[in-house]
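Take a look at the following structure, please.
With one protein chain removed, the remaining protein chains of the complex are shown where they sit.
Going in written order, the chains are labelled A, B, C and D, and every chain counts its residues from 1.
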Amino acid sequence: MSISLLLLIVAVIGVAGYLVGSQRASALAGGKLSSLHSRPGYYGSFVAIWAMLPAVLALLVWLVASPIYISSTVRDGFPDEVKAESQATQNLNYNMIGAISRGLSLLTPEERTALYADGTTARTVLAAKGVPLAADPAPYMLKAADDLNRMTTASSTFRSILALIIAVAGGALAYRSIAPRFRARNRVEGVMLVALIGASSIAILTTVGIVASMLTEAVHFFNAVPAWEFFFGTVWDPRFAAAGATDSSGQFGLIPLLAGTLYIGLVAMLVAVPVGLFAAIYMSEYASRHVRSVAKPLLEVLAGIPTIVYGFFALVTVGPFLRDISAQLSGLVTGNYSSFIQAQSVLTAGFVMGIMLIPYVSSLSDDIITAVPRALRDGSLGLGATRSETIKRVILPAALPGIVGALLMTASRAVGETMIVVLAAGVAARMQLNPFEPMTTVTVKIVNQLTGDLEFTSPQTLVAFALGITLFVITLCLNIYALYIVRKYREQYE
Amino acid sequence: MSQVSMSPSMAALGAASRPERRDIGLRGRYAAERRFRLYGMAAIAFGLLFLFLLLFSVVSKGYTAFQQSMITIPVEFSEQIIDKDNERATNPQKLVSANYPVVARDALARVLGVAADDRAAMREVNGMISDSVRVQLRNLVTANPAIIGTTQPVTFLAHGDLDSAFKGQINLDVPEKDRKISDRQIGWMNQLAESGALSKHFNTGLFVNGASSRPEAAGVGVALIGSLYMMLIVLVLSLPIGVAASIYLEEFAPKNRFTDLIEVNINNLAAVPSIVYGLLGLAVFVNFAGFPRSAALVGGLVLTLMTLPTIIIATRAALKAVPPSIRSAALGLGASKMQTVFHHVLPLAMPGILTGTIIGLAHALGETAPLLLIGMVAFVADVPATPMDPATALPVQIYMWANEAERAFVERTSGAIIVLLIFLILMNVGAILLRRRFERRW
Amino acid sequence: MNMMSEAAVEKALDKKMNDISYKMIGKDVSVYYGEKRALYDVNLNVRENTVTALIGPSGCGKSTFLRTLNRMNDTIDGCRVTGRITLDTDDIYDPAIDVVELRARVGMVFQKPNPFPKSIYENVAYGPRIHGLAKAKADMDAIVEQSLQKAGLWNEVKDRLQEGGTGLSGGQQQRLCIARAVAVSPEVILMDEPCSALDPIATAKVEELIHELRANFTIVIVTHSMQQAARVSQRTAMFHLGNLVEENDTDKMFTNPDDQRTQDYIMGRFG
Amino acid sequence: MNMMSEAAVEKALDKKMNDISYKMIGKDVSVYYGEKRALYDVNLNVRENTVTALIGPSGCGKSTFLRTLNRMNDTIDGCRVTGRITLDTDDIYDPAIDVVELRARVGMVFQKPNPFPKSIYENVAYGPRIHGLAKAKADMDAIVEQSLQKAGLWNEVKDRLQEGGTGLSGGQQQRLCIARAVAVSPEVILMDEPCSALDPIATAKVEELIHELRANFTIVIVTHSMQQAARVSQRTAMFHLGNLVEENDTDKMFTNPDDQRTQDYIMGRFG
Partner (left out) sequence: GVAVARDQVQIAGSSTVLPYAKIVAETFGETFPDFKTPIVESGGTGGGLKEFCKGVGPDTIDIANASRQIKGDEVEACKAAGVTEIQEIKIGYDGIVFATDSGNADLKLEPKDLYQALAAEVVIDGKLVANPYKKWTEINPSLPDAEIAAYIPGSKHGTREVFEEKILAHGCKDAGAQDVIKAAFADAKDQLSKCVAVRKDGLAVDIDGDYTETLARIAANKSGIGVFGLSFYENNADKLKVATVSGVVPTAESIASGEYPVSRPLYFYVKKAHLGVIPGLKEYVEFFTSDDMIGPDSPLVEYGLVAAPDAEREEVRKAFVDGKIM
């Protein structure tokens, strides 16, 4: 029985459980529903949960455990000379056996007999069934594959029986426990709570997954390149292995990338923070309801525009515009019409990213400013302060920690932004202070190192993972700090 | 009140009793007030200005992509070329592999009056027709073999270079050898345009075709469907999971170090560079779980993980904003905490949740980098039937077209951006309508 | 339930013998908010079918005590209750007690009217619905009508049951909240300054309503207005700084209180 | 200023002749919140160096009237005032009148203590600083000290002027707010239930303070406690449903009011 069919049957049992459970509860109540502890639906759900949950869990355990058991049994049957080989080779062989067994199960009994009779035809016969083999199988593999198939079939039969028994038994047990004072609702809600907890743990799992998916490769990188060279190196130049040379060393200094990341982020924040903050102040303190209802969603559109669109905007409009304007400026001043702003530069990328970040700053700050208690506002106005004095001297200081927290979150977004920088800032990993020149960021290098011509086993590619982890840690620190500050702020009003 | 007549001396007294008027610097303070207000307006104007600039720059570059030059001429389905030996009854493959481009070329040459034996001219004539004519004519013939031997008017795509030239996007001042279209072809173009054979049509192909190396036949059909699948997956997964997680964290979780950890963690996930999610998706969904590469399913899962933090953050804020009095009211009536949340708090928080979801979806819709690693930055010609089939996404298509060498892709890139923005707006409008429903406060 | 402590049983019986039937008995009730102690060993019994008023200056712990009676303080982080409170014979802080069931028996009306943003009908029907008190639509209609009638609101809203509950005036909203509480047929109704957000006319209506409800329910009301306490209650308890200063018949309390602090408070010397 | 209307001048002089000096005169004051009318043609004059108490049941418009006196209602969306109010000889709703200056002359203390989240010193110095009342640091120090002294807080806080104002107890916070208002040397101080969030001891302190401030300032206080009105004020005005029912000497008001409604309210028959 296939897994999906099995799941379907279990689900049907569950639905049936729900129906009989609710009915039984209603019957017990005998017309006076309030004599039940919970509504009949809860009793039904309780039965359904007991019918389905244990069965599905058992199924999951079986699905994980049985291949492990089967694999070790099959491996036990390997010839001694195979067992003597390295674990990796054995794994490979086992993989191949897996493929063969998949192929075998597609054959008719006659074809199978024919195949056992003449093992050399295996590759062609199986290929015809759409199962590719990397090489001709060794004779023991055929036998092992057959064992594997038999055990898998047996396991699948057991699995179905087990799941169905558990489903029916669970449902029946739950059904029997139905009594008027039985606290079905509490039980059902308990299960719901567990589900909610499960949903929240996905965030944790994602983090674990991210770290895990980068860690091994990052470790490989650090095996090849000393950590201090990476973290404190000031030159980024992971060049190709010079033509012909086998060794592929390079310089993997993180510092220039970090500098570029921070510089571009800084420029972006320099654009986004004043504009966003003033926009927020205007909208929350001055604007009429009408203006606000138009301006706010329009500004928020800026947050919804895909970053790749910003990237193109930077590439085809803002960059050339800045370049041309700088040429005009220098022409006016020096008479030499050569641009001092490059089309791709820290300024271009930072500026466009800043525009993208405006709504983040303005929306977050807007919320925080409106959260400042009205009493403080009244207090200041009542003393004869003007609106702007009230904002500057009372509201902003009071909201400052919250705003700083919001800004840190915005900053961490700036640090993680990729597409705009790829298109607008270029890839030159340089350390310099001129905002009119290109620099590059960590994220850009992650993309480039992963998608180049580079040899995928070399540090040149692996460095992407080290960069990824580093960036992850940086944003994590920013966020911890942001939380810390926001907490402090909350305490003031609670 | 009292009715006593007034005396002048008393008036003086009233004025004198007023305390000395203090100088509290009103002029300067009001100037500062006006300046401050002005800054605020300037900030909003600045933001809006760039929004409009951005939209203007995209639209002005891309609107031409919605038109496509087509050639309508009578085409002779010559038996000589298609099925010389009349084998089609016995060998249907014959009709499939026939040399249809020649059919179209000959038809155009006839209209232009080019002699069939002028090979150089014939090649240039061929260069005016899109290669996609092969499939178009083949489909016509296989659908109706009786057409062979007759002459029918057919409308087919002009070659991308001709299209660009016809739209005036090729600089005709440069030497002939430095451009993709020759002087003779320009002449023919004008001739065709005058006779009405060459004209611009609405470019439906842009919306329905899959990727193509020929700009004139390239469309965002596959990308559109891929994006649609992914958005559905993101919506179906991230909304319930995100809401469930937020409910737990906001309503049930004890406030302790561990919940702090989760909170920081979620904020951090919102800031993790999107390409890192691509690495995660490749490792978990493709390599570990064995889902197919390039599939919208995997893309959707990756984007789901990426969107979750945004939705959780927004949902928690929305839950927080529901007045506690509603909770106490329900609890006081004997509703359980779970019932309170699901019956009262959640419906009230819905508008905020939807807003967060929209922001998250918009973010997901515009993502390219994570899709790169799971094989969705790809050339996919066939429209995907299920989310398990290979597909691309709109931003990916934009990215790929932007890197094409052909001139005709430039306008298409902006055209695709317009399509993406329209998609975005439609999504937003949908959510706003939905939000309206929930916002019906009594 | 046999969970009741012997002492509590004894006490309940004692009172029965004196022909006073106590609906709820609070013994040595102390409440802490985190480190902060808000109530000090309060011993206060609530008589059946009686209106008991809790008075005292701001912050003295009236609301806190009220909330202990249906465990609404469970929802406050860091709030801890010691001592024992019984409802009839059940110790309400017994782990075996289902708090949801308790709150169905001990309903609550809050200071600020807090109708759900749903229709008037749904507001009243919500409680009966979650507790499964009505089988059919007709039953529910009857419950809603009766509850609204008991709350003196029926005539005002019967033509617009499907309109929003939040569209009513403040006084109507508060009566709607009372109707909502009444609809689950609780045994006790707790009211925390139910009129403090209402205008005098609405206040008068609610007070009248409390009078009528007394026949069927046991009512505990917190009020900051001594006049109101005098008007609506039969028993009054005076709190001060977390202590129960005095509990007495309302008449006695307002004419000849036993405790000097009560006297001072009622005379307006503080508070 | 010559902007003053003749009628107002007339009135002000009228009063002077009876040897009563009116600091503020309200004539036919009506207030609307959007469509809703909250005050109906109120005519109420405030005497100089006198404490005037505004009493009345909840929602009767006390706070609304108080806010009209320094135009704090300007900050409420949709609030509209008709009629005329003068401060000395200036019509405060005259467009030529500067609201900032007005509020510097008519200070306000709110129901809930609302110190700024700044140091105690900065809280008090805030007003003088924005109005530029102190030239040098020493001047400012003097203003802060005097104000805190006037508010009876100096001894309690003089050693911790740099600590946060929000760290004080409720009563101290409210006195800090009074000090803050006093620091700009207003002519009138408005107080909206300044003690309703305070405990009895803190309340007593604030009441005492009001007594002392009377020598230098004209004070208008809203209170929900008749006892408090009796204790602190010389004149009392009773509001009901947006109307001014009666204004009288406090003594007379609490012993022998002219209006039946006042009588009923004071006797606790409603509200």
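We adopt the following convention: a residue touches a chain if its C-beta (ideal position, glycine included) is under 8 Å from a C-beta of that chain, and two chains touch if they have at least 3 such contacts.
These numbers were taken from a predicted model, which means no experiment stands behind them.
Student: Of the residues B:31, B:49 or B:96, I need the one that contacts the missing chain.
Tutor: B:96
Student: Which residue from B:85, B:178 or B:194 sits in contact with the chain not drawn here?
Tutor: Touches the omitted chain: B:178.
Student: Touching the left-out chain: which of A:145, A:315, A:381 or A:407?
Tutor: Selected residue, touching the omitted chain: A:315.
Student: Looking at the full complex, which residue from B:35, B:293 or B:436 touches the chain that isn't shown here?
Tutor: If we include the chain that is not displayed, B:293 is the one touching it.
Student: From the list B:31, B:120 or B:135, pick the residue that touches the absent chain.
Tutor: Residue touching the chain left out of view: B:135.
Student: What is the set of chain A residues that contact the non-displayed chain in the whole complex?
Tutor: Touching the chain left out of view, chain A contributes residues 88, 92, 95-96, 99, 102, 127-128, 130-135, 237-240, 242-247, 250, 315, 319-320, 323, 339, 342-344, 422-423, 426-428, 430, 437-438, 444, 448-458, 460-461.
Student: What chain B residues would touch the chain not displayed?
Tutor: Answer for chain B: residues 96-97, 131, 134-135, 170-171, 174, 177-180, 210-214, 286-294, 372-373, 375-382, 388, 390, 400, 402-407 touch the chain left out.
Just so we're on the same page, only the chains that are shown with their structure count from here on.
Student: Need the CA-centroid distance for the pair chain B / chain C, whole Å please.
Tutor: It comes to 58 Å between the two C-alpha centres.
Student: Counting only Cα atoms for the centres, state how far chain B is from chain D in Å.
Tutor: 60
Student: How many angstrom between the C-alpha centroids of chain D and chain C?
Tutor: So the centroids are 36 Å from each other.
Student: So which stretches of chain D touch two or more other chains?
Tutor: 100-101, 104, 130-131
Student: Counting only residues that touch at least two other chains, what does the list for chain A look like?
Tutor: 185-186, 384, 386, 389
Student: Which residues of chain D touch chain B in the complex?
Tutor: 9-18, 21, 43, 45, 88-89, 98, 100-101, 104, 130-133, 187
Student: With touch defined as at the start, can you tell me which chain B residues reach chain C in the complex?
Tutor: Counting only chain B, the residues touching chain C are 255, 323, 325-337, 339, 343-344, 348, 441-442.
Student: Which stretch or stretches of chain C touch chain B in the complex?
Tutor: Interface residues on the chain C side: 70, 72, 75, 77, 100-105, 107-110, 112, 114-119, 126-127, 130-131, 163-167, 177, 180-181, 184.
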